[in-house]
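One protein chain omitted, others in place.
As written, the chains take the letters A, B and C, and residue 1 is the first residue of each chain.
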Amino acid sequence: MALDIVKIRNDFPILKQTVHNKPFVYFDNAATTQKPVQVIDRMDKVYRETNSNIHRGVHYLSDLTTRHFEEARETIRKFINARYDHEIIFTSGTTGGINLVAFSFGEKYISRGDEIIISAIEHHANIVPWQMLCERKGASLKVIPLNSDGELLLEEYDRLFSSNTRLVAITHVANSIGTINPVREMIQTAHQKNVPVLIDGTQAVQHGKVDVQDLDADFYVFSGHKMYGPTGTGVIYGKESILEELPPYQTGGEMVDQVTFEKTTFNRLPFKFEAGTPNYTGVIGLAAAVRYIEETGLDEIVAREKELLEYGSRRLSEIDGLHLFGQAENKISILSFILDDIHPFDAGMIIDKYGIAVRTGNHCAQPFMELLGIRGTIRASMVFYNTREEIDRLCEAIEKVKEMFN
Amino acid sequence: MALDIVKIRNDFPILKQTVHNKPFVYFDNAATTQKPVQVIDRMDKVYRETNSNIHRGVHYLSDLTTRHFEEARETIRKFINARYDHEIIFTSGTTGGINLVAFSFGEKYISRGDEIIISAIEHHANIVPWQMLCERKGASLKVIPLNSDGELLLEEYDRLFSSNTRLVAITHVANSIGTINPVREMIQTAHQKNVPVLIDGTQAVQHGKVDVQDLDADFYVFSGHKMYGPTGTGVIYGKESILEELPPYQTGGEMVDQVTFEKTTFNRLPFKFEAGTPNYTGVIGLAAAVRYIEETGLDEIVAREKELLEYGSRRLSEIDGLHLFGQAENKISILSFILDDIHPFDAGMIIDKYGIAVRTGNHCAQPFMELLGIRGTIRASMVFYNTREEIDRLCEAIEKVKEMFN
Amino acid sequence: MAEKTMQEVQEEIVEEFTVFDDWLDKYNYLIELSKSLPVIEEKYKTPEHLIEGCQSKVWLKADMEDGRIVFTADSDAIITKGIIALLVRVMSGRSPEEIINTDLDFINTIGLNENLSPARSNGLVSMIKQMKLYALAFQAKSKQK
Partner (left out) sequence: MAEKTMQEVQEEIVEEFTVFDDWLDKYNYLIELSKSLPVIEEKYKTPEHLIEGCQSKVWLKADMEDGRIVFTADSDAIITKGIIALLVRVMSGRSPEEIINTDLDFINTIGLNENLSPARSNGLVSMIKQMKLYALAFQAKSKQK
């Protein structure tokens, strides 16, 4: 069943406005998505009706909010099909999540001479924490190379393993050009060598069904604000067996069991990894976002985004002097391109004047941009609430840019 | 000028409800405060009208949201009178903030044999991160003792310093019993010995004017959700000169300058410490909370809370078999007490039934509870929107508790 | 002992609670019940018998007598004690199989889950979990023989 696009656009109040006197077109969804009223209103309701700090409260509202928070954990568990609720850990976002794993896993399992495999198409959030860890521990990074379509070279990946490989950390979907990596196979490869795998799912969970058990991922990390949820929220899925072994990262209230000045013992999972007052309002909002995705239908979302990608790719490829990056067969609806002899930033500024929000620059993927030998791209990232008409408007704006700078 | 309490209570929608068919009384403000519509609506507006990821965006809404975010930094700077905007670092909360400092300061300045001074009245968030640091580095904790009124023993504090002391970390106001510590003098003492000081201001900034330059604090850390702002927000103030020296904590997008697989260089302050997409909506809401506090008037807030404390202390002390903890001369409006032969949890459950939210337990201050030789207290923490009538209702509920269990 | 099934005892309790139409009576009844709890011997009040996740301390011990599990327990909070007295009344003197296979739905029905705070209901969940774990352990042991 096709989506009711009129209803959907009504769900996102921000889309109904003009910017620079033009109808607003939002094509910066890979940076952050917009929020449906279902999410906004849910958080509003927390603050207006039920707000109270959670877990240790004896009173009614604290009870209620604790329940809502723990129900949110269950909602997320189901969404990615984790086995247990306590395998779901709430964080401030993907960056916070990867840093947690890098520290805790690193403290336990990484020492001098060890190796961690990442790929050439990672976001900085899945590069720098591993770099820092390697620096601290005297370990080193190995990088899976890409082909010119933006796909990882799997034979090379295979060859990167050694007896010192301790972890693989790769993105499910590349934020710069949209490639969907074959993470299921890559996890199998790693597991055959007894190496656990962390998947950065930031650009994946909102664009297709993710089943962490089917993938057999050891860690799966994502951000709330890119999946129609609020800022300041994120999730780490981790297999119980591994999480149990890891030491805590941040420490403080909630996550302790007994505290004396001599010694502190820690609470059980998931609380061991959730120090301090969590962003419970955000988490409750995130659960509302998941419900929104589920009610809209992931299959329908995938179908519509595929259609937008096909239309957009075709329209853009008709433009003279435009080069589209990322021709992977499997990709999400991201159009990343440059225009001959025009700086992406100049182009972005003019496109903005037509009321269209695109992102320009390196998309926090400097190593990948260097690989392409470019200073950055113009990136239009689309989701199911976008339309063909909006793509047409982008094409018109691009023509204006060419007029101005050529 | 006295506060217009009718107007104020209208600002907090959550207060206008019944719980267990009784008018709701919220006395759990030290756990988290309620939010005025000014804060709720501000965040609503972000999501409905301006939401976009910040800093690197080329388009209008990204620009606008970046401005709002950076204006929020300036609002916080003024609120605590920091010298520079870039001395204000946004975090997910106090726990996140203290963990950041413990890691970064620890990496740079703490090694085997070093000592860190904390006090016997700290929240777990200002104990456990230092414990972990000490464990990692082979350093040790020294603890400032208290007198029976809940005041720190300053002569003992003096004696704790040695040539190995590297940091003092103390709370400005104790969350368990409300004591206001003489942090200005304590900072002077430490500085005479060239030891920097971190102040946990979580229970202080909302209850009186804090001027970090006047205090001469090296770090001052607090949470947004306890000062009428949203969950998932927090602030570290740090002196420029120290922050410049510290290595980053979390790493990822935003906080980097150049990333290659060989080496990463970091962005300048404050971004060096703000990895990943910040909770910009929350931060913008936090600035609205600060404006609300300022418009209400900190002096007026202090005066009203003092009056509530005096009234509440008097009323509670009239109750037979009730023991009030924390008789410090300088304290915020927290009433922490036990009832003879009644478990705080039993009492809290019954008080809840009268629509009154109090907290029971150890208030994340287990070492302090052990010092008192008790299993926990019943804590009623009041702020300016509370009333004498609410205190009267609490007293009635306590009488019922006594009837039931004695 | 235990002529009624666990299910029947649960129904009995539900029936008893129907006469209370306000929370005050319910709580007073729990206070009353707290006095009937078969108390764990003082020497067993060790960390090993302490149940996690409760705001008040709860100790619980299980012994096998003639194929049936006998629970003794205690708590420093009275209402907690009343609740655990109810649990013991339903579960003590049963075979491991019956304990493992019976759902404890009376808790929802009498509104303990709802009316008790979360901290409490977390504790409640922990208590039930611990009692079922004991049953599983005894069952495993008897199969080994």
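Throughout what follows, a residue touches a chain if its C-beta (ideal position, glycine included) is under 8 Å from a C-beta of that chain, and two chains touch if they have at least 3 such contacts.
This one's a predicted model, so the numbers in the text were calculated from it and none came from an experiment.
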*When the whole complex is taken into account, which chains on show are touched by the absent chain?*
A, B
*Candidates B:V58, B:A139, B:I170 or B:L316 - the one touching the absent chain*: B:V58
*Could you tell which one of A:K45, A:R136 or A:R375 touches the chain left off the display?*
A:R375
*Chain not shown: contacting residue from B:R67, B:K108 or B:R159*: B:R67
*Residues of chain B (touch criterion as defined above) contacting the omitted chain*: 54-60, 62-64, 66-67, 257, 268
_Could you pull out which residues of chain A are in touch with the chain that's been left out?_
20, 343, 345-346, 348-350, 352-353, 360-361, 375, 404-405
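Everything below uses one rule, namely that only the chains that are shown with their structure count from here on.
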*How would one label the connectivity among the chains shown: line, ring, star, complete, or other?*
complete
*Taking each chain's centre as the mean of its C-alpha atoms, give the chain farthest from chain B.*
C
*How many angstrom lie between the CA centroids of chain A and chain C, rounded to a whole number?*
45
*Per the centroid of Cα atoms for each chain, what is the distance between chain A and chain B, given in Å?*
31
*asked:* I'd like to verify one number: the distance from the centre of chain B to the centre of chain C, where each centre is the average of its C-alpha atoms, in whole angstrom.
replied: 39
*For chain A, write out the residues touching at least two other chains, lowest number first.*
56-60, 62
*Could you list the positions in chain C whose residues touch two or more of the other chains?*
55, 117, 119-120
